[in-house]
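Apart from one protein chain that is not included, each protein chain of the complex appears where it belongs.
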Amino acid sequence: EKKTQPTPSGEAGTQAAQGQAASPGGGTPASADTILLGQVGALTGGQATFGISTRNGIELALKEANAAGGVNGKKLAIRVYDNQSKPEEAAQAATRLITQDKVVLILGDVASSNSLAMAEKAQAAGVPMITPSSTNTTVTEKGDYIFRVCFIDPFQGFVMAKFAREDLKLGKVAVLQDNKSAYSIDLSGVFTRKFTEMGGKIATTESYSQGDTDYRAQLTAIKKTQPDGIYVPGYYSEVGVIARQAREVGLKVPLMGGDGWDSEKLFELGGSAISGSYFSNHYSPDNPDPRVQKFIADYKAAYGGVPDALAALGYDAARVAIEALKRAKDLSGPSVRDAIAQTKDFPGVAGTVTLDEKRNAVKSAVVLKVGDGKTQYVTTINP
Amino acid sequence: MSEAQVKTLGERQAFAPLLTVEGIKVHYGAIQALKGVSLTVGKGEVVALIGANGAGKTSTLRAVSGMLKASAGKIRFGGQDTTSLKAHQLVPRGMAHAPEGRGIFPNMSVLENLELGAYLRRDTAEVKTDMEKSFTLFPVLKERRTQMAGTLSGGEQQMLAIARALLSRPQLLLLDEPSLGLAPQVTETIFRTLREVNQTGVSVLLVEQNAHLALNCAHYGYVLETGEVAMAGPGKALLESAEVRRAYLGE
Amino acid sequence: METPALPIPEARTLVPPSLRGVLPVLIAIPTLVLFQWALSGSDFATYLLSVVGVNIILAVSLNIVNGMTGQFSIGHAGFMAVGAYIAGYCSLQLKEVALSFLPVAASDQVLFTVALLAGGVAAAACGFLVGLPSLRLRGDYLAIVTLGFGEIIRVVVQNTDAFGRALGLSGIPQYSSPGMVFFWVFLVVLAARRIAGSSHGRSLWAIREDEVAAEAMGVDTTGYKVRAFVFSSFFAGIAGGLFAHFVPIINPGSFTFVRSMEIVVMVVLGGLGSTTGAFVAAIFLTLLPEGMRSLFGALGTEGSLAQRVDQIRMPIYGLLLVVLMLARPQGLFGTKEIWDVLPRWLPRKRRGLA
Amino acid sequence: MSANVTAIPVASSEPVLVADGVSIQFGGLKALTDFHLSIRQGDLLGLIGPNGAGKSTAFNVLTGVYQPTQGVVRVGGTQVNGRKPHQINLLGVARTFQNIRLFRALSALDNVKVACRAQTALHQSSLSVGSKLRNAAHNYADWWRSLLLTPGFQREERRLTEQAEHLLDVMGLSHRRDEEARNLPYGEQRRLEIARALGSQPRVLLLDEPAAGMNTREKADLMVLIRKLRDDFNLGVLVIEHDMKLVMGICERITVLDHGETIARGAPAEVRSDRKVIEAYLGDSYLESHGGAA
């Protein structure tokens, strides 16, 4: 027996949304002339820095928009909740934003499990959600209210495989993945597949857990296989130390990674050991585009330090949202959703955003080389 | 202060006062264990404290040695007000308490237990001779020197507790039911030792169920009833009193 | 005068004995239906109450092992994980199935119950395994085994493709409703109370008080400890299953040892051995962070402090635990139950009653 | 054979509890050597000896707390070496402890009920897998009965309560029914321990220094009580006690241990005048004050 699946389709969700989020006609509890947005992110716990970077980026975008007159005369405000890097907390916070704070739109988390939990709630309630930096494919598959402004894991894995094989001309690469992070496992999977398809060889796959600080065992095991390079699709918080210890055990080959590497702290944590490594990213601070440079300057002024990719994506996601709010015919869920879906050629600091029918941004990726205290643009790879 | 009507039998031998307890009260949560107990122990005197189960004998000793804080009343020891002193501050002033339930350290050897008795003493050589003395008093302990105290039999533990208390060279020894669970012979040994110890000038405050033994040995005795002193008098006089014989000797 | 394990009150003539077993259920079901109906339409309350309910089940069930039996388990999240993953997996597999003779909603609930029970039974089986070492291990050593078990479960899940590895299981149908969650809350509380009042409960108390004496009085201490573990982990598994069906995403990060500690905190704060204490503490500690959110929310949305309120919550939570424990070291109700303690907190009433 | 204890014929002349050449060693220490003992229902026996002679150890071996290194312990004809204390208790052997071990936070009534409860459990008659499984199934089913509050279960609970109340009454503790055990005075705690032991409906009762901490008057009462219990419950009683008045006053036969070895055994009068016993245990002064043989 098959049954008609009661997945929260757009229609069901719309009704719910009209019942709640949109009922005050776009007005928010704060006041009639403010539009309230919500963000859920990791502000505490192992992934806290990602949530905080994202928050800063979003905050910057809102400040700018408000300075420029807001949305149709209304000011923008945001409420940020912590999810402690746990999906149930993300779901709870999202539900609170939607039903208590009655936000018109929520901005999601970095970690895909948490964004997925939020997406379930947002989709069911018919409140649009944009995730700035969840790259896992499944997130936007939750429904038509869920969008993202970044590329997806398969693309990023492909980018690095291509770069390793064609630009660096590596033959044998070892993989060191973060077993606690779906993102890392995904990238490592795609990379492995693509790299072997292109004729390369995977020497070995080792793993660690987020929060570890001693990787010598894995690196010693990797060293035995004598690879030409090591793909470490993890977060900068671990990668920096991995680089140091790789040098310590005598591994001199280049390290490669993904956008999780992007942080100013990478240089601090990795010291000179990380120099000469490569990672794929959403944007390069080297990009001479004045918009990008202005963003970097503003960010530096507000928070100190060069914005990382998460901040840039948070900034872009917020701006995509704001633009859509301006275009939307009212502030109800479906209208905002439709407005977001129409986003096309939006000039973000982390690349141009065009949302495809799967609500994913189709963007090119850049490959950066880590230098002494800063990154250096190497190449752009298109989808 | 609800001072009870204390029935006093006979005259007390004159001793210079060492310990004076005045109207102390003790509470365990809502339960009032002592309702104003007063007693004195003289220098070189043996004083027995008898009474039924739950009368408050143990509580009295605990309050005296600082294990418990009295909620009212005054305690003077060796010419000082010690009411608010803690247990470990009373030891250097000459108080030793072999508590109810023996309180030996089961995971330490017999020897270490004894050494703890002399914890505050620095005169290593004399501690050695004192230790030898206790070994002559209680030969079993010498045999079991290295055994973990927790695996001693009940009686052996009691001997250990007393020997340990003596090792601090106290002026006043508080003993809580030292004969509990002891073979008759050992009980005798202990009481003989008590007398010997007393001969060397140590005062003893003794809690005992065996009223016969205790009062025989004591210069003076107090009878506690439900947290109050009901009777007091020289040991022999109490022993002869009809009330004591009926209530505590079962005659 | 109260006794810790309240015996079943005798000779309550109002209800015939044959009815007493089922009467609470007869009362509970319509109440819960009403409750469910009253909640419909308020999603946040629904969500929050579901979380509260799940935590109550966890705390009350852990109390059976930690409070009543005096064992020390700090791996409860592990059992919860087993229940969550097994039940979640079942539901994902059965998502497309419907029982043709029932309406869709009813069929869903039937399948959900099957999935829950599967999770509960799997957790109970694990509880059996973890209980076995209690034959040889005491106190803190047993505790560390339970902790180790919880961590092993996490690693196993993290390495199993069928369980979605680090990403976890998502898209689990949202079958849990507060009515359902609180039906299980009701069951666990009733079960815990009835165990406590029965000879089995007394045997558990006896083990907690003095294992040697209990054994000498004919109590099969090992058997009882294992049964306490089985019983308690069954409900933890159910709690996990309920949890999986409203979040509705589970990943290994939700079942860490910190989670286990949070449940232990609820039990101790409620008073070891007090079912109602665990109940109240679970409610309080679950709502506390959310309450702080509301409190801070009143500060508005502007300014950097307002943006950081969620970060400040957790350290405050930690300090509050210290303060609470210092203020009530014996826990909320000690080993007693709320109806034993409450009259004493209301002094005037007591005098009236006495 | 899963016979219920209560079904065993009363006043059998068969020994219930037998120790046959039991020895136990702790490291190098021989705590008990070649110990023999046989108790029938209705017997009132004494076990005495100096401190550390091995009396409590003998109790521990008889009740399964320690496993003997040599020898055999039998209860009702079954060898019980290797069984757990609770299994031995179910076969009809109950005890008290030298250092009181009550369930301190439980009410007096519940203390007794814990022991009463044992009678509803299955006897694990053999150590076979089948019997273990049956046992487990029974136990889990039993939990369900209490969860469902079946009428049978309620009846059982009432029976337990009545039984426990009766025992409290016998031991003169009725007024303490709902008091937490830790709040009872010492003497009453001792009596509660006996009441609890009786709860398991033993055929043999082992008392480890029941009079310790009692005054002379209370001891006299206890003597009467022990005799009464023996008669009313048709018990075999084995008492460890250092109070000679009590032991000599009530025991029919006495075994004397010293350094783990049995140095004498017989009627009180014989034991009392035994040279070895006087040397090892009683002391010469005892002889003086009690005027030698009776």
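The chains carry the letters A, B, C and D, assigned in the order they are written, with residues numbered from 1 in each.
As a convention for this text, contacts are C-beta pairs under 8 Å (C-beta built on N, C-alpha and C of every residue); 3 or more make two chains touch, one makes a residue touch a chain.
One rule holds in what follows: contacts and distances are computed from a predicted model.
Participant: Leaving aside the chains you can see, what is the UniProt protein name of the one that's missing? Options: "Amino acid/amide ABC transporter membrane protein 1, HAAT family", "Arginine N-succinyltransferase", "Autoinducer 2 import system permease protein LsrD" or "C-deglycosylation enzyme beta subunit".
Facilitator: Hidden chain, UniProt protein name: "Amino acid/amide ABC transporter membrane protein 1, HAAT family".
Participant: Thinking of the complex as a whole, which visible chains are touched by the chain that is not shown?
Facilitator: A, B, C, D
Participant: Which residue from C:265, C:278, C:292 or C:338 sits in contact with the chain not drawn here?
Facilitator: The single option touching the absent chain is C:265.
Participant: Please pick, from C:37, C:141 or C:339, the residue that touches the omitted chain in the full complex.
Facilitator: C:141
Participant: Could you tell which one of B:66, B:155 or B:181 touches the chain left off the display?
Facilitator: In the complete complex, the chain left out is touched by residue B:66.
Participant: Mind pulling the chain D residues that touch the left-out chain?
Facilitator: 56, 60, 65, 97-98
Participant: Suppose we count only contacts with the excluded chain; which residues of chain C make the list?
Facilitator: On the chain C side, contact with the omitted chain comes from 66, 72, 133, 136-138, 140-141, 143-145, 147-149, 151-152, 154-156, 158-159, 212, 257-258, 261, 264-265, 268-269, 272, 308, 311-312, 314-322, 325-326, 329-331.
Participant: If the hidden chain were put back, which residues of chain B would touch it?
Facilitator: On the side of chain B, residues 65-67, 86-88, 91-92, 96-97, 99, 103, 105-108, 112, 115-117, 119-120, 148, 150-151, 164, 168 touch the unshown chain.
What we mean here is this: only the chains that are shown with their structure count from here on.
Participant: Taking every chain's C-alpha mean, which one sits closest to the mean of all protein C-alpha atoms?
Facilitator: Chain nearest the centroid of all protein C-alpha atoms: C.
Participant: Compared with chain A, which chain's mean CA position is the farthest off?
Facilitator: Here the answer is chain B, farthest from chain A.
Participant: Determine the centre-to-centre distance between chain B and chain C, using the mean Cα coordinates as centres, and give it in whole Å.
Facilitator: Computed from C-alpha means, the inter-chain centre distance equals 51 Å.
Participant: Please work out the Cα centroid separation of chain A and chain D, and write it as a whole number of Å.
Facilitator: That pair's centroid distance is 72 Å.
Participant: When you draw the chains as points and link the ones that touch, which shape shows up: line, ring, star, complete, or other?
Facilitator: Per interface graph, the chains form a line.
Participant: If two chains touch, include that pair; go through all of them.
Facilitator: Here the touching chain pairs work out to A-C, B-D, C-D.
Participant: Going by the contact rule set out above, which residues of chain D touch chain C in the complex?
Facilitator: 63, 65, 84-87, 89-90, 94-95, 97, 101-107, 109-110, 113-118, 120-121, 136, 139-140, 142-143, 146-151, 153-158, 160-161, 178-180, 196-197, 199-200
Participant: Chain B touches which residues of chain D in the complex?
Facilitator: Spelled out, the residues of chain D in touch with chain B are 26, 29, 49-53, 56, 98-99, 183, 185-188, 209, 212-220, 242, 244, 281-283, 285-286.
Participant: Under the stated contact criterion, what part of chain A meets chain C in this complex?
Facilitator: 1-6, 19-20, 30, 36, 43-44, 48, 55, 59, 77-82, 84-88, 91-92, 95-96, 98-101, 112-113, 116-117, 120-121, 124-125, 136, 138, 142, 179-182, 184-186
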